[in-house]
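Apart from one protein chain that is not included, each protein chain of the complex appears where it belongs.
On to chain A.
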Amino acid sequence: MHVEQISIFIENKFGRLAEVTRILGDAGINIRTLSLADTSDFGILRLIVNDTEKARTVLKERGFTVSKTEVVAVEIPDRPGGLADILQALDADGINVEYMYAFVERCGQNAVMIFRFDETAKAITTLTGRGFQILPGERLYNI
């Protein structure tokens, strides 16, 4: 049920982001979606790509600090209050969202959100129990 995400530590230096995306591009890796969290000194680039292992290897070879994280992709009805319903359900079960971001493509009529939870397994149980659709990684990588 998980989706694999790679995270890359990037200093706030000119051209670093361009370099990461160029390395991936040259290796033939397609970025499915991304988010960038930043502070004044550094940023963390989080990516979902079509080939996680390859992306990790090529970036490590070029000296980047890379880690793999498990995140959860959830389908969200594309209507007012769609996201609020999900967050409310999580809140009711005491599950924290560490961070989240939107997937670029739609899945049918639904939007897709990527979540990082403090308790992934519990979150999945809660969401499926309430009838939310969770997208497995294989589907997401190739949407």
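FYI, contacts are C-beta pairs under 8 Å (C-beta built on N, C-alpha and C of every residue); 3 or more make two chains touch, one makes a residue touch a chain; residues count from 1.
Definition applied: contacts and distances are computed from a predicted model.
Protein name for the hidden chain, per its UniProt entry and selected from "Urease accessory protein UreF", "Putrescine/spermidine ABC transporter permease", "Phenylacetate-coenzyme A ligase" or "Poly-beta-hydroxybutyrate polymerase": "Phenylacetate-coenzyme A ligase".
Of the listed positions A:Thr39, A:Gln109 or A:Asn142, the one in contact with the omitted chain in the full complex is A:Thr39. Shown as candidates are A:Ser67, A:Gln88 or A:Thr128; the residue that touches the absent chain is A:Ser67.
Touching residues on chain A toward the chain that is not drawn are 5, 7, 9-11, 16, 37, 39, 41-42, 44, 46, 63-67, 69, 98-99, 116.
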